[in-house]
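Accompanying notes for the structure given below.
Here the complex is missing a single protein chain, while all its other protein chains stay put.
Presenting chain A:
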Amino acid sequence: MKKLSARRRHPLAALVVLLLALAVTGGLYAAFAPADKAQADDTAQSLAIKEGKKLFAVGCASCHGTGGQGTSDGPSLVGVGAAAVDFQVGTGRMPAQQPGAQVPRKRNIYTNAQIDQLAAYVASLGAGPSVPEKSQYNSEGANIGKGGELFRTNCAQCHNFTGKGGALTNGKFAPTLEGVDPKHIYEAMETGPQNMPSFGDGSLSQQNKKDIIAYLGAVNGDESESPGGLDLGGLGPVSEGLFGYIFGLGALIAVAIWVAARTTKAKKS
């Protein structure tokens, strides 16, 4: 005790006390917090909503409002449904990094469980499309040819023939569909994120959506092949022309320079 009191004016004493105090409060909170949870009443669903609400308050509320009612910085989320949350957060678009012409895809920082909780909370605000089942978007029983036709009719004018993406007005764009999870493609069609129109089951039936996803998997998926060689981005004549000029004509000019430089032998004769 004497030892302790001797050091009470030590320069680090205040720091030690602060650390002790923090440890005690933290420990007390840890001890009492579960007691609260034990009180919370019923199902996993309402639990998820509760957790989702907390996540929402941290990550989303500053733009979408504390109750998801929307502010001048972000639209109302009442009625957008779980599918919209799963798409926006699952592809990393939300929470947005900064305002701009369009919110781009980026690395997702939430776990699947957290996304489900957020989705459950937003879905509780008003009825909307739910997250699709795996059977709705896998390629089983899909017609690839039909999907291609549907894609060219409904999607290609913004996303290009095989979903390589394209430009919209004022810096907005239709993103590439390369490497996008089939679930997210389904949800995008269902909810119409950002500049995209939504294709509800009335305009594109569930089977139609499945066909489109299967078509994209065939022409723009991980194992889809390009029969002609390098696809040069699949962007059409602009990249072909650039390639032709640089590698076609470029190589030929290099060859011409090489041929023209070989004259000395003839000069000797």
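Keep this in mind: a residue touches a chain if its C-beta (ideal position, glycine included) is under 8 Å from a C-beta of that chain, and two chains touch if they have at least 3 such contacts; residues count from 1.
One rule holds in what follows: contacts and distances are computed from a predicted model.
> Mind telling me which option in "Minimal PKS acyl carrier protein", "NAD(P)/FAD-dependent oxidoreductase", "Cytochrome bc1 complex cytochrome b subunit" or "ABC transporter ATP-binding protein" is what UniProt lists for the chain we can't see?
The record for the missing subunit names the protein "Cytochrome bc1 complex cytochrome b subunit".
> For the chain left out of this view, which of A:L22, A:I109, A:A127 or A:A167 touches it?
A:A167
> What is the set of chain A residues that contact the non-displayed chain in the whole complex?
Counting over the whole complex, chain A touches the hidden chain at residues 101, 143-146, 148-149, 152-153, 156-162, 164-171, 173-174, 215, 218-219, 226-232, 234-245, 247-249, 251-253, 255-257, 259-263, 266.
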